[in-house]
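Have a look at the structure below, then the notes.
Not every chain is included here, but those present sit where they belong.
Should a chain be cited, it is by its letter among A and B, assigned in written order, with residues numbered from 1 in that chain.
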Amino acid sequence: MSKTPIIILNYKTYVESTGKNAVQLSKYVQEASEESGINMAIAPQAVDLYPIINEVDIPVYSQHMDAITPGGHTGSTLPEAIKETGVTGTLINHSEQRLTIADIDAVVEKTKDLELTSVLCTNNVKTSAAAASFNPDYIAIEPPELIGTGIPVSQANPEIVENTVNEIHKINKEINVLCGAGISTGEDMKAALELGSQGVLLASGIIKADDQKQALLDLVSLI
Amino acid sequence: MSKTPIIILNYKTYVESTGKNAVQLSKYVQEASEESGINMAIAPQAVDLYPIINEVDIPVYSQHMDAITPGGHTGSTLPEAIKETGVTGTLINHSEQRLTIADIDAVVEKTKDLELTSVLCTNNVKTSAAAASFNPDYIAIEPPELIGTGIPVSQANPEIVENTVNEIHKINKEINVLCGAGISTGEDMKAALELGSQGVLLASGIIKADDQKQALLDLVSLI
């Protein structure tokens, strides 16, 4: 498992985080991480993993991994193919790419076989408790009602973060919790950590910023 | 649009066509193409597109393209990201990655905007006629009852190839037809061309061969 990443930047499928832009953005993330001393990781599209891993030296995650074994699965993402790029780990069950409960189990198991770090995304306290049964390395909670609102979960609903941490740790104290949805400022970041999370999963707040590197530095300025 | 590819090798998600193996296989395909003078193209997993395109000089296709525009689509394959790898085109609607009719329309249109060659997969005469309304560059017909059987469509059901070609050409004479499912020998290949197709889409027959390059040379030995 990688060091606590504190920040995972999900590149999604924005133009600003695709292809050459993705490589450039990854260099900014590396610079921001080195200047601040805070661990920062990235999750680019599958197609961009190789060129980015060739250019930067920060933890890189896949955005998704299909619950498939080698064979006839045209257009899918084979776990072994993802592993071979040199990634650190993968997001699993992001709200934009939900899996069935049987597939979550299969993919988390597969990350263990492949020695990849697993970041399992959930949407509330109860699904986080369920997710803890699979013993992923991280659980990233993103209440869907806050995604894209600019309202951080740590402010709109601080008890959801605390309750999530508590419920998860009842089942397995080793699981780290990340806080997603609405995080964009240094104060959001600080609040997220004070509520018991070990970091944040975020996207558009940084990717769409005029100065992406500065936005990252601002994000970690109060911790 | 690329020259008639005659042969498109779909890498699917086999171990033999993933990562370093995929790069090596691509070199064999290039050698077989150069030695035989027959145009051969490949369709690797999205994650392997960059390393392969860096190493070989044959037409490379994506296996799939999601009907999405830039934005929040974690884990999906953005058409613009695929384009930027340098691919020639993409498979669309493979039997292992079916699309809705509205999405087929959207993706074929997108390939035209991006100047990519479209290979639209279908399963019978009627869906091929419907597919022709979208004016893709190629229609690849793969009767599902033959996939993986080793029985070539050109032998099991020769009239399906002829009828498909006829029905498609009633709507648009410019569309090339590829023949899929069960093709593995030189005789299958010859029969496929005699029935009016311009080439074949194939996978395991070559990928699982002990000598992949020789299997390709055998495949084109009678044409």
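Simple rule for what comes next: a residue touches a chain if its C-beta (ideal position, glycine included) is under 8 Å from a C-beta of that chain, and two chains touch if they have at least 3 such contacts.
From a predicted model like this one, the values you see are computed outputs, not experimental measurements.
**Student:** Assuming the 2 chains shown are copies of one sequence, what number of copies does the full assembly in this structure comprise?
**Tutor:** This complex, considered in full, is made up of 4 identical copies.
Methods note: only the chains that are shown with their structure count from here on.
**Student:** Roughly how far is chain A from chain B, going centre to centre by Cα mean, in whole Å?
**Tutor:** Each chain reduced to its C-alpha mean, chain A and chain B end up 34 Å apart.
**Student:** Along chain A, where are the residues that touch chain B in the complex?
**Tutor:** Residues 10, 12-15, 18-20, 43, 45-51, 63-64, 68, 70-78, 80-82, 84-85, 91, 94-97, 148, 203-204.
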